[in-house]
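A single protein chain has been omitted; all remaining protein chains appear in their positions.
Naming follows writing order (A, B and C), and every chain is counted from residue 1.
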Amino acid sequence: MTLESEILPDLTLAKLSGQVDTLTATELEMKLGDLAEVTKRALLVDCSDLTYINSAGLRVFLIVAKKMETAGGLCAFCSLTPNVRLVFETIGFDRILKLYENRAVALEQIAPPQAQAA
Amino acid sequence: MTLESEILPDLTLAKLSGQVDTLTATELEMKLGDLAEVTKRALLVDCSDLTYINSAGLRVFLIVAKKMETAGGLCAFCSLTPNVRLVFETIGFDRILKLYENRAVALEQIAPPQAQAA
Amino acid sequence: MRPGSLSTKLNVHLRETELVGKIVREFGQWHDVPEQTVFLVKLSLDELVTNIVVHSAGQIPCVREIVLRLTTNQHELWAEVEDDGCAFNPLDLPIPDVAAPLQDRSPGGLGIHLVRSLMDRVNYKRIGQRNLLVLSKKVTQSSAVELP
Partner (left out) sequence: MRPGSLSTKLNVHLRETELVGKIVREFGQWHDVPEQTVFLVKLSLDELVTNIVVHSAGQIPCVREIVLRLTTNQHELWAEVEDDGCAFNPLDLPIPDVAAPLQDRSPGGLGIHLVRSLMDRVNYKRIGQRNLLVLSKKVTQSSAVELP
């Protein structure tokens, strides 16, 4: 599991790669938690290279999304592989979390060029 | 399986790497056969990166060594891994083939510096 | 798929979930199991083994061994997880409300729900002093890669 982040004015981008399982979920919780702290408006988690996630990892997504929402922010996810999307749908995460097909669509919706120019 | 060769005045060096099995033995037989053809005195097969060999590969060694001996030349092997050496010993190849601990010892014995200088 | 079966004893340690993942992936590859089936079976077994290791800590008797089994025939894959801990039937757990809004969702209880939803069938049996869970997943002909 690796998490690479980029903090932009309107958005924090986090690229999550590899396997998230019971052995790596705590590390993810700490890292995403830190990013949520410093994020003003929105946190976007790019899952294009997330090859595996189990319930320990899904639990982290739920905790971070709740925390962001409570603080008036937004936590979104993009570029889920078909396997990860199936898991999200199975536990209703597609209804309670903001999901985007790919990064371009997500950026367009969360931080549109107009907002960036302002 | 890969075979890299170097043709020197006193000796042909062949570095055999990877797996030699029933699927690759024919290719080895053709390549080593070609090398035996152009070799004047001695053919040295360096086995340091030979990770696997089965009876189809051992059969090729026997055929090439016989051919070289019949033509008055020499076919030698060096740098066998412990696994490959065990297989050689099991079928008596350590007694009928010329084996050397490593390439340096083999070169010293087959093509000593004096011979090279001559 | 190619017919075959496997049985392996696991130690009661979370690190063993890595071996479970490796076994499912590699056994799956040898037996031409489609990639998505490998993913779903690996996830289900990961959840079950993790639960046994994590929740066995306070149990009497404690779990001393876990046995993993995999079986394929042309159309179906079976996975079994057996442990010698005290009786526990995960199918008795309540189904979490996956339609609840974000703030009402509890972060626990997702593991067993995933297993029940992603597998075609899940059966629990108590056999002597052992828990046995049998999962099965059908594979459609078209998604299976057959060797000639």
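Methods note: contacts are C-beta pairs under 8 Å (C-beta built on N, C-alpha and C of every residue); 3 or more make two chains touch, one makes a residue touch a chain.
Everything numeric in this text was worked out from a predicted model, so none of it was measured.
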Left-out chain, listing which of the shown chains it touches: B, C
Touch residues of subunit C, complete complex, unshown partner: 2-9, 11, 13, 19, 22-23, 26-27, 30-31, 147-148
Interface residues of subunit B (partner: the chain not displayed): 19, 21-23, 52, 54-56, 58-59, 62-63, 65-66, 69-70, 82-83, 86-87, 90-92, 95-97
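Simple rule for what comes next: only the chains that are shown with their structure count from here on.
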Intercentroid distance (Cα basis), subunit B paired with subunit A, Å: 58
Centre-of-Cα separation between subunit C and subunit A, whole angstrom: 27
Approximate Å spacing (C-alpha centroids) for the pair subunit B, subunit C: 50
